[in-house]
Structure formats: C-alpha cells, structure tokens
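All protein chains but one are shown at their positions in the complex.
Let's turn to subunit A:
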Amino acid sequence: MFLALREIRHEKLRYGLIIGMIVLVSYLVFILSGLAYGLAQQNTQAISSWRVDRIALNKDANDSLSQSVISKQAADKVKLTSHEAYLGQTGVVAKAKGQAKLSAQFLGIDRDQLIYRRLKVTAGHKPTKANQILVDDSFKDNGYRLGDKVTLNAADGQYRIVGFTHNAKLSVAPVIYGSLGTWRTLSHLTPDFQASGIVSARANFQAKGLSTLPMSQFINKLPGYSAQNTTFSFMIGFLMVIAMVVIAVFLYILTMQKLPNYAVLRAQGIPAKVLVTTTVTQALLLVVAGLLIGAGLTLATVLAVPTGVPMSFNLPLLGAVTGGILLTGVVGALIPVKVILNVDPVSVMGG
C-alpha cells in the first residue's frame, strides 16, 4: 500500500489519466446497461407492479396474451380466490381533444380483484365506473390531464381519466386501466367472453382447461422482449470484453514501465512478493477510484436526463459489471507477474 500510494502521489498526471480512462469506460458501461435495463423494464413494468406469479391463457394462444380469449364457460370452470384476477388486454389508440394520438395498451380489470387492489395511484383515484380509466403517468407527460375525455380507437363512447399511476408500461406502451366491459367493447366481444387471461399471485396456481405458465416464461414470450434483451446482452457483453481488454492493456503497460524501479527494489532485497502485492493493490486502487467516479457520473446523468428516457438499474447487473471491471484490473496488473518475479536487478546497475 505504501509504495502504491507514494507512486500515485508522485506521478499524479499519469495515474490521473489512467483513472480518467477507467472512469470513461465504466461510465459508458453503466449508462448503456442502465438504458438496456430501462427498456427491458418498459416491457414488463405493469406486470411487475401486480406482483403475480402465474398466468393462465387459452390453450391455443401460444402463451401470448394478445392472442388469448377465455370464454365465460371456460372461465367459470376455474375457481378464483382473492389471489387471482381476470385480465382483458387489447391495443388501442387514445385521443383527447387537442392532444396528440397515443398508442397504448388497454387492460380491462375487475374492481373486486387482485390487480385493481394492487394499483397505486399517483394522482386522482381508481376508476369506480365503467367509463372511467386510470392511465400511466406518461399520458401526463404528453399533455393529458385529470378529467380529460378520451376516445379509444374508433369506438363510440368517451372515457374519463380519473387517475394516474406510475410505471405502468406493457410492451413499451403506456397502460390504460379500465373495466372488463370496456375491454369487451374495444375488442368487439360479446359477454360470452370473460377475459384474455387470468393472473395469480399463487406459485402453484393451475387453471383447468387453460394453459398455465409462470410469469417469467410469459414475459420472455412477450413480443420482441427476448430479441431485444439478446441484442442488448450482446452489446453490453462485447462492450465489457473490449473495455476489459483496454483496461488490462493499460495496466500492463503501466506495470512494464515500472520494471526499472522494481529492479532497484529487488537489488535492495525487497522480496518479489511485496512488488506483486504493490502492483495489484495499485491496480485495485485505480480501478476502484475509476468505478466510484464513473458511478457518480452515472448518478448525475440519471438525475439530469428527461423522464422520457428509460433508464433504470438493477443490482445484480451493476454488480456483475463492477466485479468484471475490478477483476480486469487485477488480471491486467498480474499478466506481467512473471516479468516482475524475474526482474533482473543487474539490469539497472550500470557501470
């Protein structure tokens, strides 16, 4: 630690530049993973907010909510507890007078059931009548206000926004919560149909006659979701690998430049182990400093970007990224360890 710190103190510019490089690299990786995760979130935020474990869909729907309809007859065969809820889904275009059209996901829910109970309202109240709707905050960002009358698709009838809710996105579109009756109207279905699917907060929920699957599997089958995630995983993966190689190369060069000094220390009888520890400690100090500043910059960026930009972070991903960069630092510093161990004191003696 002593040697590591003294050297950094004496060579401020050189070490400053290296820390700066690690800052930029980690900042880039943090921001990109934040954006990727933010986008992934927008596919599923609404679903996550219900905190449900399983979903039952029509057997022929190929696990897709938008392809699924459950008849009243089939629905009646499934006994619902307070842990289940009907869900009717359809894509809509919302329009209010003087506002831009907005593509959205309409979700019909039952006022006595789980989803309705678990909705969190940020302004206004939950719908209590069939012509009332609760919409995602992004409507507000687009100029919609409480009390606005909204038409959905070309269908007759107007629906009044009575409340806003936060983080209600499904397949990257804002969600409109309304009644199951409205869902039937928008989907041109008769009352013979009950819902698109049934969600349950019970891990062992099974619906007779329907195909029941865990939420994780359902989410992976959301249109575009896994394709998007694969793309981003590869982007972040490649970025990480390249970032790691760059950092490792820099630390390698740094260590190689120190060999003459190490030769002096070896001639003085300083054990090679001390030099290796010094090298690794120093690499860790540089990388940790870079990561901390990078994280600080990321935080500042998150606070500065407009709300429309999806950015969110999850700890496992951040942990993996941080751990990877730390590991790289150690590896980069350790690649020349054989050279350090074999550094020839005579090489610097002169004369």
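The working rule: a contact is a pair of C-beta atoms (placed from the backbone, for glycine too) under 8 Å apart; a residue touches a chain by one contact, two chains touch by 3 or more; residues count from 1.
Definition applied: contacts and distances are computed from a predicted model.
A.B. asks: For the chain that is missing from this picture, which UniProt protein name fits: "Decaprenylphospho-beta-D-erythro-pentofuranosid-2-ulose 2-reductase", "Transketolase", "Cytochrome c oxidase subunit 1" or "Putative hemin import ATP-binding protein HrtA"?
C.D. replies: Missing chain, UniProt protein name: "Putative hemin import ATP-binding protein HrtA".
A.B. asks: Identify the residue among A:I55, A:L265, A:V287 or A:L334 that touches the chain left out of the display.
C.D. replies: For the chain that is not drawn, the touching residue is A:L265.
A.B. asks: Which of these touches the unseen chain: A:H10, A:K79, A:K97 or A:K338?
C.D. replies: In the full complex, the listed residue that touches the missing chain is A:H10.
A.B. asks: So that we can see where the missing chain sits, which residues of subunit A does it touch?
C.D. replies: Touch set of subunit A with respect to the missing chain: 2-3, 6-7, 9-11, 260-261, 264-265, 267-272, 274, 345-346, 348-351.
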